[in-house]
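Right, one structure below, let's go through it.
Of the protein chains in this complex, all but one are displayed in their positions.
Chains here go by letter, A and B, matching the order in which they are written, and residues are numbered from 1 within each.
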Amino acid sequence: MSTRTFGTRVKRNIDPKFLRGEGSYVDDIDLPGALHATFVRSPFARAKINKIDVQDALNMEGVMAVYTCDNIGNLDIELPLLIPHDCMKDARTQRPLARDDVYYVGQTVAMVVAINRYVAEDAALLIDVDYEPLPVEVDLEKAVQDSAPLVHPTHPNNIAADLVQVSGDPDAAILKADHVTKIRVEVERSTAASMETRSVAARYDRVSGELTVWDGTQAPLTVRGGLASIFEMDEDKVRVIAPDVGGGFGQKVMFPYPDELLVPMAAMELGYPVKYIEDRRENFIGSNQERKQIHDIELYATKEGEVLALKDFFLHDTGAFIPYGIAIAQVASTSIAGPYKIPNIHVHFQAVYTPTITITPYRGCGRPQACFAIERAMDQLADELGISRFEIRRKNLITDDQFPYAREGLMFADGLRVSMDSGQYIRALDMIEEKIGAKDFPKMQEQARNEGKHLGLGLAFYVEGTGLGPYEGGHIKIHPITGKVYVNTGLSGQGQGHDTVFAQIVADQLGVKVEDVILTEGDSGAFDWGVATFASRAAVVSGNAIHKTAKIVRKKTIVAAANMLEVGEDEVELRDGHAWVVNSNRCVSLAAVATATNPLRYAFNEAAKAATQFAPASKHDGPALDEGQSPGLEATDYYSPSCATWAYGVHAAIVEVDDVTCSAKIVKYVLIHDCGNMINPTIVEGQVMGGLAQGIAGTLYEKIEIDEDGNIANANFVDFLVPYATEIPPVEIYHLETPSPLNPLGVKGVGEAGCIAVGATIASGLADALEKFNKPKFLSLPITPSMIFDVISDEVKN
Amino acid sequence: MKTVKKLTPSKSTDPTRKISLTVNGEAVEREVSVRMLLSDFIRHELGLTGTHVGCEHGICGACTIMVNGESSRSCAILAVQADGMDLRTIESVADKDGCLHPIQQAFQDSHALQCGYCTPGMIMNILSEFESNSKIDTSDEGIRELLSGNLCRCTGYANIVEAVRVAAERMGKS
Partner (left out) sequence: MKPPVFDYLTPSSLTEATKAVNEIPGAMIIAGGQSLIPALNFKLAWPSALIDIRNIPDLDKIQINDDEIAVGARVRHCDVEKDQRIGKLHPIIHKAMAYVAHSPIRNRGTVVGSICHADAAAEMPLILVLTDGYVTATSVDGNRTIAAHDFFKFHMTTTRHDNEIIQSAHFPLPNSMGGYSFQEFARRSGDYAIAAIACLMTLDNSGKVEEVKIAGCGISQRPIRLNNVEQIVIGSNLTENDLSQAMEALGESVTSPDDIHATNKYRKHLAKKLLSKSLIEAKERAQKRKLS
C-alpha cells in the first residue's frame, strides 16, 4: 500500500467552514415553521406523582401542545435496555415522561411545544405537578446499606448488577505473597460538558411519509434503528442525520434520551418541524454523567515487588437507571490490572442505583477510575516495600515477548476475554523516566524543599482497550464527472477530523489529493450500515473498513485503466488523480476511467470525450457489463475486528504546591502514548491533548456536587469548574508506534487516551511533594485546595 | 383527556420594540421581543448562525461577538440593548471571497479547532484583543490569559495558544 499521506500532518479539510462560522449544528439548521420544545423536570430526587395539571400551560398563547405520559401513545414505555448482561436482574430504565414516579432531579415529566423556546419555558412553569417526595439516599456507600431507602422496590440494597470475575487462581497466589497493600480510592462524578449541548430536530413529510431527524448524536444509525422500531415505521422512511456536532465525549452516544423520541413524535403528530435545543442547565440535570466509583483494591506481592495477585471490590454508581448496562463497570473491572502481568485477579463490582441522573459513558468509560485504583496502589506498594515507583512498575509490566497477553476470565466490552495484543511497555517507562528527568529530580526536590517549596514527581501508566466491533462499513465512489472521490461510513464525527483522516486513507490508495476526497458520515440516507462513535473505535473500525474498500476501488480502477491504456495491470500506477503507464507520459484521468466504466454514458464533457478515445474499459465481446461486474468505480466493504486492540501510555508530571493558595501547579507534564500507527499525528495529538485537559479538569477542578436531597448544587459553569486555558499547562507529547497486529492499517484507538492516567499522575506527584506532611496518599479525585490545606495544616498542628 | 391544541401557532404576546443597528456593515431594522437575547436575535432573526450558544450565562464565551469594536457576550445582552450599536460577528472576519483572516489561517495551520463550536467566539475574542492592542504578550502565560474566558472542551487549548502566537507573529504583533 502506498503511504504518501498516512502518517503525515495533513491539515483538516473541514476547518475553513468552521472557521468562517459556516458549521451546521442542529440549531443552525433552518426549519421554517419549527416549533420548540422544553421539558418540565422533576425537582425531587424521588417522589410519587399524584397529579399533573397542564391546563394553564395549554391556555397560554403560543403553546401548541403539552405532553405527559398519558398522551404519548406507545412511547409510554420503559425505554430499551441497550446492552443486556446476565449479572443484571430486571434492569430498570426510565420512561420518556414519568408515570407515577420520578427517580432523579431533572427527570422529564412533561414536554411543552410552543412557537418559541421563550414561550415554551413560560408555559412549562405553569404546569402544576403534585409531587409527594420520598426519602432518598444519594451517598453511594450508604445506598447499599439495609437501612437505605430503595430507588426501585424491585432491587434490594439498590444493587442493579453484581459481577465477580476471576483470572488465574488468586486464592492460591495470595498464599504465596509476602506482602499485601490495601487502599481505598474514590473518584467523583463529572460530566462531559461539551460546548454544544444536546439537540434534536425532526420534520415529518406527510407526502412521502418520511421522517427526518437531525440529532447531535454519536450514534445516528442506532437512533434510526431505534426510531423505526419504536414508531413501527420502515427503516427507509426514517432518516437520521448527525450534522456538525459540537463535541460528544460519550454523553451523546446514549440512546434514547426522552427528547430523541418525543421530538419526532411531536413533529409527526403536530405536522410542524419541532426542535429541542437543550440549554446548559438542562444539560447538567438531564444529560448523563459518569465517574463515581469507590474501589477497595489489594495487591499481593513478593517482598521484591512482584505482584502475584490483585483483588478489587468496587461500588459503581449507576444513577437511577441502567440503560447502558454494566459497560462502564465492565471496562473498569477489565482494565483494573492495567499494563501489569498480575496473573491472578479477583475483581468484584456492584452497580448501585442512586436517585441521581443516569450514568452512561463519559470519555474514558471507567478506565480513569480503574487506572486511579491500580496506579495509586502500585505507588503505595512501592512505598511500603521501599522500592522506587519506577522500579515497581518495571518489575511488573508486561514485557514485549509476552504479547498477546490474555487475562482469561475477564470479559472486555467486546464480549471476549481481555487480550492485550502489542506494546512496548518497558520502553515507554524508560522513555518517560528520561523525559521527565527522574534521575535529576531528587536534587531539584531537595533544593526546592530548602527554599520552603513543595515539589513532587508523579507518574502513572495506563492501558486502553480500543477498536471494538461489531463492525463498520465503507463505501467509496469515484465520481465520473469531477473525478472526486466520495466516501461514506455509518458512524459520525464530533470534531475528530474523520473527514481528513479517512480521506488520507483513500487518497493513498487512489492517488488523489486529500482535498478531493469528500466524506459524508453520520447520515443514514447516505450509508446506513454501522454502529456508532464511541470507545476510541473510529480510526480502527471505520478506518480499516474504508481502507479495505479503497483497495477494491483501486483494483477496479487499475483494471479499467489498464484496459483503456492497453497495458498490463502491473504497468499502471495511480497518482495525481490519474492512472499512468509506468515510466511514460500516457495517462487517463480517474474521472475518465469512472466514465468509461459506466458503459451507458455519452460523451457529455471533456473527460467523457477522452474516455471515448479508448477501447471501452470492459472487454468487448459480449455484454458491456460482465456478469457480476458493477458499473463505475465504486465499492462497499466492511471491517469487523476480531477483538479489541490495546493502546497504552504513561504520564509523568512535576507538580508544585503553593503554600498560600494550596493549589497544585503543574510545572512540567510529559506523556508517552502508543496508539499503533498514526494516520495523522496532528489529529492524534489533538485527541490526546483534549483528553488530557479533561483529565486535569477531573483531577483538580470538576465535581458534580449533589446535596443530600439529590439536587445538583453546581448545575452551571460558574460553579462547575470547566478549566480555561489558564488552568491547563503546556504538555510534552511523545509518540511510540507499535503497530497493531490485528488490523491491516496497524492502528489503535486514541480518543480517550489523554484523560485516563491524569488523576493518578497528579495524585502521585502531590503525594510526593507533600510527603513530609505525614505521607498523604491522595486517594480521591478531585483534589481541591481545601483538601491540600487539610494535609498541610495537619502537619502544622502536629 | 385531550391535551393537544389544533391551532396554527399564534405570535407571542411579548412587548416588542423596534431596533436599528448595523451588523457586519449592513444596516438592520427589526421589531423584536424586548426579552429576546442578542444571541438569539443574531442567530435566528438574522440567520447568522456562526455565533454559537454554549451556556447563556456569560461564562463559556462561545457567543462572543464585537459590539462597537469591543468583545461582548451576546447571550448576556438583550437585543433591544443593541439598538444603535455596531455589531460584528464571525461571518465578517474572512474576506468576501472566503479567504481566511490570518487568525483563522493560523487556527487551521495549528490544528486549533476540532468540533468547531467554540471557535467563532474564540476568534472574535482574539480578534478584538488584536485590534485593540498593537503588541500582544506572546508568552505562554500571556496568551493563556488572553484566551481565558473562552472554554474549549476538545483541544485542551495547546494548539489554540500556538495559533495565537503564530497569528501575532504573522501580523507583526508579537
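The rule is simple: a residue touches a chain if its C-beta (ideal position, glycine included) is under 8 Å from a C-beta of that chain, and two chains touch if they have at least 3 such contacts.
Just so you know, these numbers come straight off a predicted model, no measurement behind them.
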| item | value |
| --- | --- |
| Selected residue (touches chain absent from view) among B:Leu21, B:Leu48, B:Cys75 or B:Cys154 | B:Cys75 |
| Touch residues of chain A, complete complex, unshown partner | 117-118, 121-122, 125, 279-281, 659-663, 701, 703, 705, 713-714, 716, 718-719, 721, 723-724, 726-727, 784-786, 789-790, 793 |
| Touching residues on chain B - with respect to the absent chain | 14-15, 17, 34-35, 37, 56-58, 61, 64, 67, 70-73, 75-78, 80-81, 125, 128-129, 145, 148-149 |
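By our rule, only the chains that are shown with their structure count from here on.
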| item | value |
| --- | --- |
| Mean-CA-position distance for chain B and chain A (Å) | 28 |
| Of all residues in chain A, those that touch chain B in their complex | 11-12, 14-25, 27-28, 30, 33, 35, 54, 58, 61-68, 70-71, 114-116, 118-119, 192-197, 244-247, 249, 269-270, 272, 279-280, 494-497, 682-683, 685-686, 689-694, 716-718, 722, 724-726, 728, 730-731, 754 |
| Chain A-facing residues of chain B, complex | 1-5, 7, 9-14, 33, 35-36, 43, 47-57, 59-60, 62, 89-91, 93-94, 98, 100, 104, 107-109, 111, 113-120, 123, 140, 143-145, 147-161 |
